[in-house]
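Since the structure comes first, as structure tokens, the remarks are kept for the end.
Certain chains of the assembly are absent from this excerpt, and the rest are unmoved.
Should a chain be cited, it is by its letter among A, B and C, assigned in written order, with residues numbered from 1 in that chain.
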């Protein structure tokens, strides 16, 4: 049933598909760039597709279904839903398209039930990242802090794992009090507004954890507007370029770096190995790192 | 003869499936009142819409003062001094009366409106017209006749530059008092040299103000003549290509049992102590000046509006209507005053409009409409009322008079026994009027009762068995057909006469009624 | 009306021809089935939306009702109820939410836009609240068959879509309720004065939209093997676009279900084609926007009467 794909593959370079959650977020933009770099280097054609909204797993499923029609050789995917995407991956399996899972793990049990096995998983753990941020907060505050949290879109898996990790890390510390936790929907301007409002109710907040840097950057502007720059530690997630600049400027304390560029690169490299029939390890873990003022120069280099 | 102010020659216009105008000529002299006559759908409004720039003509030419002109849009028409009062009202409901009058022509500097001068000019214009309408009131607060007066005022907003004034049935919503004022104004304008086209279905008006007449039939000229050289029956036979013996062919039916009785109906600020009855075989006329509350009575007894006080009986049984559907179930049908707003679903075809009140019957208990069932229901109605349309035509494509007939047809098709007709012959041609009167005769002969609200006194006097006269939300007087004269009805409508001039069956009945 | 439907159909055919010329992957049986299956959810939501828009209203809450009825379904199934119980319950939830819209619009005389905007927020919040924001996943094969089964070579969602359209078309064209939908949309006052019980039919119209949203949720849940409280985001825009591309007037009173189906297919074909062609995501948004406007433009030009 893949006659079209075969004739295509015979004449042209093999096609590797990278299906992202979205391309609206710098995180995935970086991932694509890493992947593109590897594709150019290794002589494969890279097809990048993404839904318009990060959480739209049904649209992602459609993209997978459509790409299968074109006879791609390998499918790299950052699942918008760790269980929901399995239906699409079953279809990929039935069409003999090997799958490489990036950034967000498949739900192990559900994947086993569905009989889906990714060739490999490339990424870092959001829950671990959250814990890293939490432990960092404990260290730098000396175990005593009044914390405000900016949550992501309610019901969003990635945001939830990061938050759980952070909460678990500070839970054991009696001095670490989470005084407010509000959703800012992963948006910069909502991060601003929500944190501005939070400061009204809790002027003594001294530490902010934002589930993504976009919200953290909004909070930084709210802090500046309140004239409290330097008095409130801001810890973000993703180590976006803007965040690193803020860390260098001292307006932000730290951000958890996930190195999406590396993930993208590794994804395409692994895909080529699959095409060549080489075997892959079950997991390719990309490091997680706390980017602080001390490390930021190095971190910036690493992700490019 | 001096050069005509306006010449339209060989005008053609077709719509998908209809040739509305087929080479029509019209010549207007400065200072004349030129009456345009024709049956419903003859093409009068279409011809005037071409003049107004609302439609593009397919062929033909238009000359003003002998020079050919191109009218590509409403602005061109205005610039040429052409002013049009359209048949279907075209006001902006949420804007004030004053703003509507000067819409598109407000006094302004650098785009900033001079409100003081705008108001002052509106007040002057309205008082010229002799109407007491608040210039600051939004138009959607006005009743239909008042809107009509605003529409007239709007066409006269800058009379200085007007050379041609078109009035498409301006009096169809007016009562005699406003008609008199309007006619005075038309005469003044004509004296000043304005060429006036006057479209009407009220033949009595034709001789009051017209100088010449042009008759159209089926989109073609039939004739143009000096009015002095024609007779009413001559005009009628030109329009309809047949003779009408009697304009008010009233045929008294045997009066039977009481069908509907209202007792002391009232609604704060609108209606007070409305009591009357309608019996089988009876046509009860209702007269009154603009805003007297006749429409409110019609709505109150058909479930369209709630009432605060009073009781309603159908065939002696007390009823209370929560919605028009309840009244329809009791066999009451309302022909509303404003067909565009309340009568028609313009996007639905003729058959479905006619069948709408009868949906339950057409469909049967399961609610499934058999194919062509509506067309089957509508076909005889279209034939009987001589509606110039096919069952499948969208009603918005019909001429005004034919739309009116469709609204009427909705009730004729059903099994209503009590009809409330609010201005039933508005915009209907003379032939169709007689058909409607004959239809009313047939209905009463079959035992129905009719409440006929009308602003045309001759029709009320000609067709009613009894006449109720309203004044400021009350029933001011009641006349038997024999006792009613134009003068007596008018003075009651003005509130000059005593409360009841003749014996009133409804009131007597109420006085004698034993509680319980 | 016929010319109009025709116009949109021409748009669809042209689009297909263009894609056929551009990519060999487009015109294959498996891809066309693929498109039909992917279109089914939007098409079903759009069928209910067509009722609402024909009646002169709008329903922004469809996406949230998809989410809410979906999680009701998910929770019922996980609580151990069989699909025979869970499905009626979830459909009731959708119908109820829709009817609530209709009641508020009718009794409160509120603008449909605002009521359904409120419901959009409320139903979404409720879906998140009862699941604590977590998806509910993993259902039995018997239930998942609603998305995965094939009858002959036709996928179940396509069959469900076809059934919905046949029934809805019958209701709209052959029943009094259908007539009333058009009459209310064309002129609500005239309809009321003609004896149409608006208080009964308006809530029913929005309930239909709730019903189709629930049916879409059923397919979606089976398809993803998961009921997500964040499902259905932006479905309202897709459904409205399909309806309007299909020639239904947002003023109400005019339109057909066949048009809506064609509208939904245009969107489905377009998305599929852009994926097949490997058009970049950003460019896709531009092309989709352009085609939406273009499709309606072609249609309007074809339909425009000479005046």
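Points worth noting:
By definition in this document, a contact is a pair of C-beta atoms (placed from the backbone, for glycine too) under 8 Å apart; a residue touches a chain by one contact, two chains touch by 3 or more.
These figures come from a predicted structure and were not determined experimentally.
In this entry, the protein chain formula for the full complex is A x1, B x1, C x2.
Here, only the chains that are shown with their structure count from here on.
If you sketch which chains touch which, the chains link end to end in a single open path, with no loop closing it. Set against the Cα centre of chain C, the chain with the most distant centre is B. Taking the mean of all protein C-alpha atoms as the reference point, the chain centroid lying nearest to it belongs to C. Centre-to-centre, using mean CA coordinates, chain B is 43 Å away from chain C. Averaging C-alpha coordinates per chain places the centre of chain A 32 Å away from that of chain C. Multi-chain contact residues of chain A (touching two or more other chains) are absent. For chain B in complex with chain C, the residues that touch the partner chain are 15-16, 55-56, 302, 304, 323-325, 328-329, 334, 336, 341-348, 352, 356-357, 359-360, 362-363, 367-369, 371, 410.
Within the complex, the chain C residues that touch chain A are 23-25, 28, 30-31, 34, 37-38, 41, 128, 131, 133-135, 137-138, 147-148, 220, 223-226, 228-231, 233-234, 271-272, 275-276, 278, 280-282, 285. Considering their complex, residues 1, 4, 22-23, 47-50, 52-53, 55-58, 61-63, 65-67, 69-71, 81, 83-84, 86-87, 107, 110, 113-114, 153-157, 160 of chain A touch chain C.
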